[in-house]
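One structure is given here, and the rest of the page talks about it.
All protein chains but one are shown in place.
Which chain is which? They are A, B and C, in the order written, and residues in each are numbered from 1.
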Amino acid sequence: MVVGGGIAGVQASLDLANAGFFVHLVEKKPAIGGVVVQLDRSYPTNESAMCVVCMMSPNLMECGRNKAAGGLNYEVGACGRHKNIEIYTLAEVTKVEGGPGNFTVTVEKAPRYVDPLKCISCGACTEVCPVSIPDAFNLRMKKTKAISLPYARAIPSAYVLFKQPECDECRKCVEACEAGAVDLGMKPESMILNVGAIVAAPGFEVYDPSHYDGYHYPAHPNVVTSLEFERILSEGGPYGGRLLRPSDQQEPKKIAWLQCVGSRDMNHCNNSYCSDVCCMYAIKQAEVAKEHGGAEVDTAIFFMDMRTHGKDYERYFNRAKNDLGVRFIRFRVHSFDPVHGTDDLAIRYLTEQGEIKTEQFDMVVLSVGLETSADGLELAKTLGVEVNPKTRFAQTSPFTPVATNKPGVFVCGVFQAPKDIPTSTMEASAAAAAVGELLAPARGTAMLGTELPPESDVSGQAPRVGVFFCSCGGTMGEAVDVKGLAAAAASYPGVVYTDQDAVACSADAQGDMLKAIKEHNLNRVVVAGCSPRIFGPLFRQTVQQAGLNPYLFEMANIRDQAAWVHLEEPEEAMAKAAALVRGAVARVANLEPLQKMVFPMAKAALVVGGGAAGMEAARSIADMGFQAYLVEQSDKLGGQARNLVVSSRGYDYQGYLDGLIKKVESHPKIEVLLNSSVVDTSGFLGNFKTTVQTPKGERLVEHGVGIMATGGQPFKPDEYLYGQRDDVLTLFELDKLIADKSPKVSGAQQAVFIQCVGSREPERPYCSRLCCTHSVESALALKKLNPAMDVVVLYREMRTYGDKELLFKEARENGVMFIRFDLGGKPRVEKGGDGKLQVTITDLILGRPVVLNPDLLTLASAVLPVGTREMGAIFDLEVDLDGFFQESHSKRRPVDASLEGFFLAGLAHSPKPLDESIAQAKAAAGRAATYLARETVEIGGVVAVVDQDKCAVCLTCVRTCPFEVPIIDYTVDAAYIDPIKCQGCGVCVSECPAKAISMQNFTDAQIIVQETALAAG
Amino acid sequence: MKVSYYPGCSLEGTANDYAASIEAVTRAVDVELKELEDWNCCGASAAHSISHSLAIDLPMRNLLIAYQAGLEVVVPCALCFNRLKVAEKALKGMEAHRPWQASTHYVKIWDLLDYFTQPDLLKAVAEKITTPLTGLKAVPYYGCLVTRPPEITDRADYENPRNMELLLRVLGADPIDWSFKTDCCGAGLAVARPDIIDTLVHCLYERALAAGAECLVVSCQMCQANLDLPQERISQNFGKQYYLPVLYFTELIGLALGLPEAPGWLDKHLVDPRPLLREKGLL
Amino acid sequence: MDTVPAMEPSFELAKQLQEVHLSVSPCYQCRKCSSGCPLTFAMDLLPDQVIRLALLGQEDQVLGCSTIWVCSSCETCTTRCPNDIDIAGVMDWLKEEALRRGQAVPQPAVSRFHQAFLRSVRLGGGRLPEAMLLGLYTLRSGQTLKKLWSGELFADLRLGRQLRRRGRLSLRLPPRLKGAREMRNIFKKAKLSAQSLEEELPPGA
Partner (left out) sequence: MRLQYPPEIKIIMVPCTGRVDIIHLLKAFEGGADAVMVVGCLEGDCHYLTGNIRAKKRVGKLKEDFVQMGFEPERVEMFNLSSSDGPKFAAIATEMAERAFKLGPSKVKRQARQAWEKSQAATSAA
């Protein structure tokens, strides 16, 4: 059972369902999606947040389409890959008994007053409903009717009636509903469910800033919380997506964001932790505000430490600061005053040089932090899950990040600790893995099969093309008028039907498409919308469910290739979009059906890298009942975690590591290959054959999936006299001295740490995320060892995010001093007169240099990836600009590698502390389980085929193919290309002088007809 | 109702007009003030600035006297109120270390305005109103030490107190909201650095006028002195004639209740409030 | 930046403050105190800079600045500090420490007013005779000559006369307290801790 239908709950449900477990998803609101659906955009890609949900929506839709949401309204019956997720909306867990493997859970379901099985979400009831209530989804900034859809494109897409406070049961909605779905007599239900494990993902509440009298919230209309600002930016928001300020609906030209509202503060609230996400979402909101209101919108963010410590977040921050002109003012605003006679607000602040300035802003956004909601705490009590008293988030250990004190109950998402969307998604997969391990024997027992309709034979039929337009939720803007395009498209050759929808990827739009294909018996489908990379599989799957071969489908990317990139030239953008659609229609008319080959899935995983991440992944895979091969190039397991010997929080890293190594080495289903390395690989998803060089010669390993955990290594600093003196160390070297109780440490009078050594520099523009916390822990360890020692940390941004902020507080309270410097004023390290080290740094608050004479100088050096280029070359995995493995999608698939069937974990994906590496390792195993649980895998389709009559056996293809696939079949005296091996690149096709080879789906004819249609524009 | 009363030194000297209005108004609502037996000076800002031991011992003596009296203590002067609360916290701190000595039973220390804005007293005042102060646009000025710091004063609404607005509304006046109700007037620096007072108070005058106020209402005689006395000097220094009478809330209650002595208090102000009150038909 | 003298940090002052429960080390320079402070226009160092210098142990700067004397203890900073540092308390402690160490006070008017106030209370037997305070201060403030020329003295006298006319400036001594002996002990105890309380500052210093 998964409690909480936010992004974490949904991802956990999907990973569990795809890994062979039936899932009961309990959500207290009328629809799933949590806070993510309330967001306008999501960083770092600035894609619409609905997009994140939409991208989940093929998965969400699977949930949506199952029994609870009723397949009936799509008359598709057997649709959806599988019906293994049962959603209970308006439901809450009230009692839990039993233990792991056998919980009996009481779920109370409030009446929805609308039968989801009958509701066809036509909206008739809302039109007639006389009662308007504040729209909770839009945080009461907008009115909605008592009976309405929870939010546009909600999943499950059924209406809901809120009787309290004002519905007087006038029954107008009952009469208006043809489907007879409205039933005012519905009673609360209570049900007992028997489940094997529980994942708690109740999410969070944003902090209510009304405690700060100085912020005039909610009295002043132009002071809004960041979530309210998201609604203002959103298309479904109070102003239809136009950036207006609440007081006079004018376009705000100057907006201020105040950071740390309800976080890092013991005074106004007891949230002394950092909420991790506010810095990034403030930058995103500033960028989107500039996009809406034009570049001249002046955006200022008042902050203390800019905490952009995620993958690619530092680039996002630099781009906002240097290219987009977002102003960053390092100052924590306590209060501001309304300017009399205007709706503006005056903020009085201190500039870096210390002079007092007052600026007038049209609007102020309070970047509110995250708190465990009252319901979250209630749920914790019901489940018996202990909560950390200081932060009110779930009490977890860094070595088992998703487990709680109660066996069988797991936790993920913000309820575990404040985190952003990618980390929540990752942690959800980790929770799914944990459940997978616990219930391994029960895998697959409660599965419901999926049936696909027989494929109708369309060969020989004239092409009947249906073109479906999508305006992608309004993000097309005015540049591309989808209605005009649809009208024009009707005249293209072969087109017999056109339709357009605000969001084609949503659940109900899919239903309309299915109906249209059936009614107009279309045999070709074109979707004009966004990039095929994102929704190609979703639409292809819908086409397949309409009984069409999935290859009779094409997408025209009028969003990324027209609407978004020609904002200033609307007419040309329209012309180009029309051309793109014409090209796609021309191509699809010439496409032929293709069949995929079916192969068995090898139930084994190859894990590369024997560090903590690799071992955790292997152990999780093995505990789930699959075979794991762990390849480690050195002679022992442990990796960088071996160097973690100091923890002021009392974590026994080495004890954990030894325990893990013992478990891995003794596990029957894990084969450890030390002093081994991967030399070559071949095959495809489910059937990889990898040769591993071992001391005992080459070993051929057959596996279905692969996990990359090659880890990282500390950067050898090339500045601050490192390497030239023995009192200049890296963090690991210092920890070793502390652990060995070396006199150098006990005798030291003064210790200095320098942060960001090698990180956040032009040649490595990324943040190594773990060094701030590591330095603070080591500093605390030094203070505990010798309280009289002066400990000073020189930093650029103190990024002790989430609950690590408590460490930073503890360090300061114990007398550790923190001095800030910026890239321009780096500390000068030189040999002092007495031969001792001398560090000079300018204190930016006082504008004066400070001279330190440390006995120990520790450099927090960057984290570099290890083995990513080599493994990337062998397995063809993409590596990002900084040399770390590139994940398939930062939001939706943060753990999947670019090649399907491969997953990433640990430092090789991006620098992260041990507890997050462990979570990511379990997540990788969880994701891998969704493939390993399958019996078969489908391959082929887009491959090269030789026309034996035309082949002159000139061997050009044999010499050209980079993968040496073509061979000469002397029985037929012609070349032969094995469809399993062919990678589908088409190099041989264009090299073949006789044009004997044609590539399915990309034949010359298909390309040329698309080209001419495009050029004719 | 009987309460202990701690007037403080200035109410016997420069602020004896305030003392007069307090006694009259409390009598009018049947609150009997029992002055603390042999009270001494609380040391005000001088003690806590340069002598920590005096800053604690002086108010401590008054505190122990109050405990012996056994009644709740009402304190008009913000500074004396703050010092008594500091002593109370210091005593609790000391007793926390030596719980076996925790014999004293504490009494509540009231700031006068807080005391007067209790629901039952407000009702008592409301019942006795003869001439409501309709049309009198006033901005409430709380000063600093009545509300801050919350760990000492135990005030919940320390950023944005509203009880004086409540009282003014009960009296029929028109309280205006403004953001500077708890900004500092310079307090103890009045004698040593009058120039600082000029800058601070000039800014308060400007903000009060911008908010549309006709007069300021205070509950502490230090604030009254810093706002009332230098008004003429500030008008000269800043070349703008200010006419903003500074009234005690007890004087307004006296007026609203039609007490005969009320007009007598008004001529003790430097900035004569009577023209404004006559214009409003309240005199 | 080399022209400005470099600072050698020491942690003594921070430790001293810690012992009197006025620790400044939790500060993470969010600078709310400086923005909220109404008196910054009259200050040479901003409040957050005073805390920073105290943390860095720069005693001569911190004890010799005008900021600590100009601070009117309005408690805005202490109320707003997210790390619960009693900044106003630190300012008071620094004033007392400056006098204890005989540091040259850049704002003699303020320090002498405080000393005159406490001496008047002591001489008044436990309550403050306001007239005596004004008299003693005028004698000892060292500003009298300057005030004479600038005409401020006449303005003060006129103000005094206005108060006198309104019966708000009585020249009578406050009544004898029964606890006079207790008062004397309180002041004796204070004298021991402050030593320099009694020292006469040469006028005009």
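Just so we're on the same page, a contact is a pair of C-beta atoms (placed from the backbone, for glycine too) under 8 Å apart; a residue touches a chain by one contact, two chains touch by 3 or more.
These numbers come from a predicted model, not from an experiment.
Though it is not drawn, the left-out chain touches A in the full complex.
Interface note for the absent chain: among A:Leu438, A:Val692 or A:Val989, the touching residue is A:Val989. In the complete assembly, the contact with the undisplayed chain comes from A:Gly583, out of A:Pro401, A:Gly583 or A:Gly906. The residue touching the chain not shown here, chosen from A:Leu567, A:Leu700 or A:Leu823, is A:Leu567. In the full complex, subunit A touches the hidden chain at residues 46, 291, 532, 557, 561-562, 564-569, 572-573, 575-576, 579-580, 583, 876, 878, 880-881, 886, 942, 960, 962-963, 983-987, 989-991, 999, 1002, 1004, 1007-1008, 1010-1017.
In this section, only the chains that are shown with their structure count from here on.
Among the pairs A-B and A-C, the greater number of C-beta contacts is found at A-C.
A separation of 23 Å divides the Cα centre of subunit B from that of subunit C. Distance between subunit A and subunit C, defined via averaged C-alpha coordinates, is recorded as 57 Å.
Within subunit A, the positions touching two or more other chains are listed as 335. Residue positions of subunit C touching 2 or more other chains, listed in rising order: 79, 84. Subunit C makes touch with subunit A in their complex at residues 1-2, 4-9, 11, 14-15, 18, 23, 25-32, 34-36, 40, 46, 48-49, 52-53, 55-56, 79-84. Residues 212-214, 335, 337-338, 340 of subunit A touch subunit B in their complex.
Of all residues in subunit C, only 38-39, 41-42, 70, 72-76, 78-79, 84, 86, 88, 92-93, 95-96, 99, 107, 109-115, 117-118, 121, 124, 126-131, 134, 137, 141, 152, 155, 159, 162-163, 166-170, 174, 177-179, 182-183, 186-187, 189-190, 193-194, 197 touch subunit B in the complex they form.
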